[in-house]
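A single protein chain has been omitted; all remaining protein chains appear in their positions.
Lettered A, B and C in written order, each chain numbered from 1.
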Amino acid sequence: MKFGIVGYKGRMGNEVKLLFEEKGHEFVWGYDKDGEYFSQTPELIIDFSLPEVLEKTIEFVKNFKVPLIIGTTGLSEEQLQSLKLLSQEIPIVQSYNFSIGIQLFLKVVDLLKEYIDGWDIEIVEAHHRFKKDKPSGTAKMIKECLEKEVPISSLRLGNVPGDHILYLANLGEVLTISHRALSRRAFADGVYKSANFILNKENGFYIFEDVMFEN
Amino acid sequence: MKFGIVGYKGRMGNEVKLLFEEKGHEFVWGYDKDGEYFSQTPELIIDFSLPEVLEKTIEFVKNFKVPLIIGTTGLSEEQLQSLKLLSQEIPIVQSYNFSIGIQLFLKVVDLLKEYIDGWDIEIVEAHHRFKKDKPSGTAKMIKECLEKEVPISSLRLGNVPGDHILYLANLGEVLTISHRALSRRAFADGVYKSANFILNKENGFYIFEDVMFEN
Amino acid sequence: MKFGIVGYKGRMGNEVKLLFEEKGHEFVWGYDKDGEYFSQTPELIIDFSLPEVLEKTIEFVKNFKVPLIIGTTGLSEEQLQSLKLLSQEIPIVQSYNFSIGIQLFLKVVDLLKEYIDGWDIEIVEAHHRFKKDKPSGTAKMIKECLEKEVPISSLRLGNVPGDHILYLANLGEVLTISHRALSRRAFADGVYKSANFILNKENGFYIFEDVMFEN
Partner (left out) sequence: MKFGIVGYKGRMGNEVKLLFEEKGHEFVWGYDKDGEYFSQTPELIIDFSLPEVLEKTIEFVKNFKVPLIIGTTGLSEEQLQSLKLLSQEIPIVQSYNFSIGIQLFLKVVDLLKEYIDGWDIEIVEAHHRFKKDKPSGTAKMIKECLEKEVPISSLRLGNVPGDHILYLANLGEVLTISHRALSRRAFADGVYKSANFILNKENGFYIFEDVMFEN
């Protein structure tokens, strides 16, 4: 496919570009703070930039009339609304976390939660020392998915990209689900999956869970 | 409930007895190599003994007309057939592994297997140094469930009751499912779950997976 | 060797008895709340009982004139003093924790602590849900050994006998030391090691660290 990226010089944009190229696809259009790069019309646009760029992204997408995958974080409620409006004209995948493994983790939690009445549950997350929030957003997602009060222990360790562990124990055994992110590559893979999902979809607003689990 | 146990003096039979009593139930009947113990008619019978005792167990169960939970290992094909025949008269739960956690593990594998095309998969199992077979039967069950050629690494370590780890990795992340048995208690819990399942069931032959996941 | 046990019917006393017998040694004398068992004079006495029994133990040991290994917990300062006095007449090993692995763990921490300036350190301990104190005494020992303020996360999980994990991380790597107790057997092994240590020792008061690391 021929793809375009808003924020193609950023860390995540660049990671996505490299992965798509590795898979044999062609980077034909890009936009970054120092301007536009154009060689051909893209078949879809991926946006990993900043909330203030969204208006520009919407403009581009409308011109090209192509699907959008957007992973920009920190969008306002109005911005999400304008994306939903836009999704009447083109198919959109929006998510704050494109990790396939975390989606699978949550799916597993969703499966297990009805069988663990009376079990002890503990969540542990480990992240690099520079992370300021405690606990991590993903740990909170796991807890919400369990629909229970669950203690979360947060470890801050060197440069660890992100570990999440869920312990489930009855009196005879311990079942553990854990996820370890190795790099931004984990998220680029999820974007690639989304690209294959969105290309022939009808207009509409999709989330990454749809990409993973819908048919 | 009032329960009876064939093999109530054995290690597993005793563990079951203790757990049921802890939950407030009453041991009213037992059979072991030195004879029969009778105080009242049981509402169900649990058998953790030896294949050569099966005939006796069938006789008891027919007399009492109560459900049977049987975890005796090493039954012959004929013995399993005679249990199936018996299940036309009473409800039976039969399994070689009553661990709830392992059932959940397999359920998780079954869920995940359709999302991990192209991922690397590794199974590691650790057991006490006295275990003679390699890899463990449970590791083989996990592999079969994956329906793929998966390497299994077997560690033999001191007195470890039984660990199983499944690693799933794409290029950006590692998802891990692991199970650690602490003691025979893990299996007694599964027997207790089976007891609650079987008490009001229609005649039929059930396996532990039915107990866990059927309605 | 011919050994005696104070508290031989208790959980720990019985574990010690079984292990020593397995190693080919002979249980020749015992004392428990229902009285004394005597077949021969022991070559050493092991005490895993209660503080209120200590006076009786001292009396026995003086009569037999044999070494003492004592693992009774909760001794008062006076009781420890009377043991030290007694150690002028016979050799004594006293400890609240006879786990060989934990001693090795602490030895490792002692080695590592001078190389980890600027590293992030986290301790995690997991124990059964019935444990009331948080964090565990062993986790506190690890922290003290590090001579630093280190966060300790305590997980309460089913029936886990006792896990301790020490994470050490700089910006490029994570080094982890962990210990997992499987059963009381871990402690019985340490008592056995102490028995071999004490048999030909001069009078004196020894701790388990001496058994492990002195020549």
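In this text, a residue touches a chain if its C-beta (ideal position, glycine included) is under 8 Å from a C-beta of that chain, and two chains touch if they have at least 3 such contacts.
Computed from a prediction, not measured in an experiment: that's the story for all the values here.
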{"item": "Residue, one of B:K84, B:R129 or B:K148, that touches the chain absent here", "value": "B:R129"}
{"item": "Of C:V28, C:V108 or C:I207, the one touching the omitted chain in the full complex", "value": "C:V108"}
{"item": "Residue touching the undisplayed chain, where the options are B:P51, B:G137 or B:G158", "value": "B:G158"}
{"item": "For chain B, residues in touch with the removed chain", "value": "119-120, 122, 124, 126, 129, 151, 153, 155-160, 167, 169-174"}
{"item": "Interface with the unshown chain - residue positions in chain C", "value": "99-102, 104-105, 107-108, 111-112, 115, 168, 170-189, 212"}
{"item": "In chain A, positions touching the absent partner", "value": "158-161, 182-183, 185"}
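By definition in this document, only the chains that are shown with their structure count from here on.
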{"item": "Chain whose averaged C-alpha position falls nearest the assembly-wide average", "value": "B"}
{"item": "Angular offset of chain A relative to chain C [C-alpha, multiple of 5 degrees]", "value": "180"}
{"item": "Whole-Å gap separating chain A and chain C, where each centre is the average of the chain's CA atoms", "value": "50"}
{"item": "Centroid distance [mean C-alpha coordinates] between chain C and chain B, Å", "value": "36"}
{"item": "Sequence positions of chain C contacting 2 or more other chains", "value": "158-160"}
